[in-house]
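Accompanying notes for the structure given below.
Complex shown without one protein chain; remaining protein chains in place.
Here is chain A:
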Amino acid sequence: MTGDGVTRDSVTGGGTTGDGVTRGGTAGGGRVVTVETDRVRHAVAVLGRATFLAAVAGFFALPLLWLATAPFDAHPTITASVPEFTLRNFRALLDNPYVLSSLGNSVIQAAASAALVVVLAALAAYALSRVRVPGRDALLYVLLLLSSVVTGTAAMVPIFELATRLDLIDTHLGVILTLSGGLLPAAIFILKDFMDGTPTSYEESARVFGASPLQILRHIVIPVIRPGLATIAVWAVASVWGSFLTPFILLRDPAKAPGAVILYTLYTEGGSPRLDLISTFSLLYSLPVVLMYVFVSRRYGFRFHGGIKR
């Protein structure tokens, strides 16, 4: 088939169309020229897009591939390779006394922060959406701006100072409060948008039937914004799970440190990374978040906007 030939030509020709087109043109009449040209263009476009996507996908997939192979490799390097299969790395990892407890700490800090963020953000978003507060939008934007500083590096010294005075150093509570504080503004922002998209007539209707504010919240508001709450919860868990700096600075005792901090300790005395332990721990460390993601997405679905799915 001519089309195929042209495609192959242009592939070998390094993707330039000129050659194929001219030859197609001399072979057929005027109408064939345009058809051929179109076909060549189409083929090259498809090929170009596929190559580009493959490159991008490879760029993102290779580290993940490493994560899948290295833990089972007897001699892992920093490149992904076919492993010399072993489970020895896992045993070596579990010999480290802090590994399992660090994952437990991660769970405590992430779950508590997510719960705190979801509850407080839901209440704040509901109030901000339903009650006319002067300067409400300005307040939200300022909070949003500051929140990127609060959990960021810039405010670490004052936060440490504050935590010391409040006796929150070396406590889960200190980490939970600091991280939640950083997540709250964005959570409020997203949930408020969600509430804004929900007609007030639902709540008013329930009110006319005699429902109390608490009943309205339980029966109507929470079920209606549930996908939003699920989104916020997962996002909060994932952010806390991946937080390094805050727990690193606020926690002295390695028995309280979360996974992200313990990962940083898996070095030899000489200071070179123990790739066997790091890769194995990385795998253990990422699995819970992935599982949670799949579970929540199945159960509730994610949405970042309000309004009613019809």
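As a convention for this text, contacts are C-beta pairs under 8 Å (C-beta built on N, C-alpha and C of every residue); 3 or more make two chains touch, one makes a residue touch a chain; residues count from 1.
Basically, contacts and distances are computed from a predicted model.
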item	value
Name of the absent chain as recorded in UniProt (options "ABC transporter ATP-binding protein", "RNA polymerase sigma-70 factor (ECF subfamily)", "nitrate reductase (cytochrome)" or "Pyruvate dehydrogenase E1 component subunit beta")	"ABC transporter ATP-binding protein"
Touching residue (missing chain; options A:A80, A:I159 or A:A206)	A:A206
Missing-chain contacts mapped onto chain A	199, 201-202, 204-212, 215, 219-220, 223-224, 226, 308-310
